[in-house]
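One protein chain omitted, others in place.
The chains carry the letters A, B and C, assigned in the order they are written, with residues numbered from 1 in each.
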Amino acid sequence: MTAENKQARGWNRQEMARRAALDIPDGSYVNLGIGIPEMVAQFVPEGRELIYHTENGLLGMGPAPAVGEEDPELINAGKKAVTAAPGAAYFHHADSFAMIRGQHIDVCVLGAMQISEQGDLANWSTGEPDAIPAVGGAMDLVAGVKTIYVITQHCTKNGEPKLVESCSYPLTGKGVVNRIYTDLAVVEVTPQGFVAVELAPGVSFDHVQEKTGGRLVAGPQLEK
Amino acid sequence: MTAENKQARGWNRQEMARRAALDIPDGSYVNLGIGIPEMVAQFVPEGRELIYHTENGLLGMGPAPAVGEEDPELINAGKKAVTAAPGAAYFHHADSFAMIRGQHIDVCVLGAMQISEQGDLANWSTGEPDAIPAVGGAMDLVAGVKTIYVITQHCTKNGEPKLVESCSYPLTGKGVVNRIYTDLAVVEVTPQGFVAVELAPGVSFDHVQEKTGGRLVAGPQLEK
Amino acid sequence: MTMIDKSSTSLAEAVADVFDGATVMVGGFGEAGSPIELIHALIDQGAKNLTVVNNNTGSGHVGLAALIENGRVARMICSYPRTLGSKVFPELYRSGRIELELVPQGTLAERIRAGGAGIPAFFTATSVDTPLAAGKELRTFEGRDYVMEYGLKADFALIKSERADRHGNLIYNKTARNFAPIMAMAARTTIVQTGALLEVGAIDPEVIITPGIFVNRIVTVAEPAQESRLVAEGRVYP
Partner (left out) sequence: MTMIDKSSTSLAEAVADVFDGATVMVGGFGEAGSPIELIHALIDQGAKNLTVVNNNTGSGHVGLAALIENGRVARMICSYPRTLGSKVFPELYRSGRIELELVPQGTLAERIRAGGAGIPAFFTATSVDTPLAAGKELRTFEGRDYVMEYGLKADFALIKSERADRHGNLIYNKTARNFAPIMAMAARTTIVQTGALLEVGAIDPEVIITPGIFVNRIVTVAEPAQESRLVAEGRVYP
């Protein structure tokens, strides 16, 4: 597949973030994971206001500061410099995870290594014996946040599907993912398994199905 | 017993509070129960500084305000108006009881209905069927504070001993009391039971023993 | 430009959806922090068969005591229902017309905090070897006995704050803070009466005690009544 083909047949990172942003209701409290999920904040539709939570102790996280304005004591969970928006509040780690565990955060957008038909998520470890295990707040987020969105490439760099029948990597949480935004499609995780609810421009359902490890159903939305 | 005799044969309320205050080490964090224990704060020996905790959310409680200066939103656990001393801090109830349960408070001085030879304390309910049960923070305090002092009359108004072999009233905590300051004596609770370590002026050991329900031993301090 | 605005136009609107049988946490320790205007609005609203969580049971015939006296409370979860001036609760309790779940104050606070923090149960040494541990699961950790206690959640919390902003960020006044921050965490819908509603950004992010995520509705009561004064005046609500 050439670079040109690739672009024609799917969403790029910005577009995936923009598409996910469309689905977050006005006024939501949102936690954004590291990587593409962070970009969601740039694409909030006009007329909506979201409040961002970063688990290291800030509600009301604002955009990155201007170059030279970074404060090493004002960072996000990815340890990047951020700002505090008007109405922000600082708190300690136990209070921050009380917000998460106590189901006060409405939406969390995370990256993924694998997602199963049942909504199981694996995004912290390959389970390889020499890997340094590192989990951070991922397990807390999937256990505690009401709605979990995943943004991820549909396949790994090696072309392996990330949407699978069942995860081979160690789980982050079982049955936690609600929706998946990939470069190829928007996929809902339902009791019936993966349901494609939207396709990226130029992408066919058959193509998405081929790239999906588990069973994929075409949602009624695709018939329009 | 006439009032004159009574005064001659024991400490009054102020003196009991003063005597207890003598035993509280400099720099201690102290919680004072309602009643005579509250008076302890008036008798801190010169050169010592204690910091008072009130479980409704204030560390660094100061004395009662001047008449007319009361603030209904600045009260102690007994719901009386107090002040905030320099260095005071306000916090919510869960944080306040984290201080108590987490063994951060050094000394608590409480009232009592009964204390047993084993240091069991009963101070919240007579257990009578028509009594309105009310416990407040007493069970938390005896379970969490390192050193528990009790200030109490040696006997009830009816002349019944309050220091008993075993409590007949429902317990506040088991094996929690370290020292008892009564109108007649200072009594330590030891593995061997009650030990009188000091007698009020004009009070004989035999008299205290007679007024004590449990077994009372004369401490070596009395021989001096 | 601020769009998120949690302010309610009236006390009545703020409590309109409290339903019969709801669990309602009510802030305050004695009169300090008691959201008396919200309680009176709840009396006017009429919801009944409530389970109410508060450290006490009110005093006189106003506020929480009036809610109880008007027969709206089926059950109190409480540490100290026997304060000076509390006559309403003892009468109803003795005549079997109100239930009481007596909880040590620190356990009550921790259960509320746990409810808000997604902790279904925890262990505490408080109440071990006392009648209040009866029927509870006991367990030994490092040689000491503890009882298991459950997190406590509510459908609504009614609390009082000193200042709020439109996002629901709150600060409190002195010991009126008490149970309010943890009740705000533990309730599905947290309703706040505040002395002043400020613009977003007016409160320093370092000093906010309750972040707005825990707050749903705010109504301004610039000059709240002082419960002890109403009691001294012999007031009866309604």
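Definition applied: contacts are C-beta pairs under 8 Å (C-beta built on N, C-alpha and C of every residue); 3 or more make two chains touch, one makes a residue touch a chain.
As the structure is a computational prediction, the values presented were derived from the model and not from experiment.
K.L.:
Please work out which displayed chains the absent chain touches and list them by label.
P.N.:
A, B, C
K.L.:
Which is it among A:Glu55, A:Asp106 or A:Glu188 that touches the chain not included here?
P.N.:
A:Glu55
K.L.:
Among C:Met3, C:Ala16 or C:Ala121, which residue is in touch with the absent chain?
P.N.:
Candidates C:Met3, C:Ala16 or C:Ala121; residue touching the omitted chain: C:Ala121.
K.L.:
From the listed residues A:Pro25, A:Gly136 or A:Gly202, report the one that touches the chain absent from this view.
P.N.:
Selected residue, touching the omitted chain: A:Gly136.
K.L.:
Per the definition of touch given earlier, which of A:Ala84, A:Cys108, A:Leu199 or A:Leu216 contacts the omitted chain?
P.N.:
Here the residue in touch with the unshown chain is A:Ala84.
K.L.:
By the contact criterion defined above, which parts of chain C meet the unshown chain? Give residue numbers in ascending order.
P.N.:
110, 114, 117-125, 139, 141-142, 144, 146, 150, 171-172, 174, 204-207
K.L.:
On chain B, what residues meet the omitted chain?
P.N.:
Counting only chain B, the missing chain is touched by 26-27, 29, 47-49, 51, 53, 58-60, 84, 86-91, 94, 97-105, 144.
K.L.:
For review purposes, identify every residue of chain A that touches the missing chain, sorted by number.
P.N.:
54-58, 71-75, 79, 84, 90-94, 96-98, 100-101, 120, 125, 127, 130, 132-140, 143-144, 170-174
Everything that follows uses one rule, which is that only the chains that are shown with their structure count from here on.
K.L.:
Apart from chain A, which chains are still tied to one another through touching, counting links that pass through other chains?
P.N.:
One piece, even once chain A is excluded.
K.L.:
Report the chain whose CA-based centre is farthest from the CA-based centre of chain B.
P.N.:
A
K.L.:
For chain B and chain C, what's the span in angstrom between their mean Cα positions?
P.N.:
A distance of 30 Å separates the two centres.
K.L.:
Once you find the CA centre of chain A and the CA centre of chain B, what distance in Å lies between them?
P.N.:
Centre-to-centre distance between chain A and chain B: 57 Å.
K.L.:
Using CA atom averages as chain centres, what separation in Å is found between chain A and chain C?
P.N.:
Comparing mean C-alpha positions, chain C is 37 Å from chain A.
K.L.:
Give me the residues of chain C that touch two or more other chains.
P.N.:
Residues 113.
K.L.:
Counting only residues that touch at least 2 other chains, which ones in chain B make the list?
P.N.:
Residues: none.
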